[in-house]
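Let's turn to chain A:
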Amino acid sequence: MGHAGLQLVSKEFMQQLCERLTQRFDCDQILHQKDDLSFLRVDKDKLESTLVYLKTHEGFVHLSFVTVIDYIEDDIFRLSYMLHNYESKTDLAVQTEISRTASTMHSIHHLWAQAWTYQRELKEMYGIDFPGSPRVNDEFVLEGWDGPPPMLRDFDTAAFCEERFVEREGRESQDVKQTMRDNLYPERGEV
Partner candidate 1 sequence: MNDIDDKLKIDLPQAKTHSPSGPPGDGTGPANSVLENAGLSLEDQQLFCDAAPVPYEPYSPEFIERFHNWIRANSMWVLAFGTGCGAIELNPLMTSRFDANRFGIQMRPTPRQASVLIVAGYSSVKTLKRIIRSYEQMQGPKFVIGLGICTINGGMYWDSYNTIKRLDRYIPVDLYVTGCMPRPEALLAGFMELKRKIKAGECDGANRYVKDFEWYKANQKRVIKKWDMPDYNW
Partner candidate 2 sequence: MDWAISIFNYIVTVVVVLIYGLLLYAFIAKTMARVQGRVGIPIYQPFLDIIQTYNKRTAVTHGVMFDLGPVFRLAGGLGTLAFIPVIYGSEVFGNFHFAGDLLLVMYFVFFGQLGMALGAGESGHPYASMGVSRGLAQMTAFEVPFALAVIAVFVQYDSASITEIVAAQQGSIYNWTLFTNPFAVIAAMFAFLGMSMYPPFDLVTAPNEIPIGPPTEYHGPYLSFLQTNRSIFAGAKLILFMNLFFGGATNLPIMMIKLWAIYMIPVLIGVAFARFKVEHAIRFFLGIPTLIGIIAVLYVQYWGT
């Protein structure tokens, strides 16, 4: 918040940038969440050229992370590549959608070498394959994991855990909302 002179510049800066990108790569769903944080969506086939253009021509040289959101209702995975521009101190997330069954995506480890870590994690946790990425099939965090990719929204961790691990009988669980309501606001009715 300290760059008072830079604030106006970055707001227009991001809007103009997104207009340029839309002309070249046909983006949609552009969201300017903050003055220095924007989101936009491109097609899966145009993602790599968008990232190359942003890296070489627009100064977004730093890859912050690669992550995925599981939209199980629409049967898609939404990949999110967050890039950062050091001169204007702005962040831009380029998002794309891939199918949820037989999910595979082009690897970008030739643009940023650190992407191999994120891609390996996504392969283990979500099952998204990145053919050609270094060591993408190696175990990342889970050793000897034999179940479905654990971060999928249709993976029921409670049922898996009850089947796999032995528990101690006599454990009680309380509903947090109900307990707080009874202890703190007993005179109020249902909210």
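Just so it is clear, a contact is a pair of C-beta atoms (placed from the backbone, for glycine too) under 8 Å apart; a residue touches a chain by one contact, two chains touch by 3 or more; residues count from 1.
Behind the choice of candidates: all candidates are chains of the complex that A comes from, given by their letters.
As the structure is a prediction and not an experimental result, all values here were calculated from the model.
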Only one of these touches chain A in the complex, so go through 1 or 2 and give me its number. 1
Tell me, which parts of chain A touch candidate 1 in their complex? 72-73, 141-147, 150, 153-161, 163-169, 171, 173, 175-176
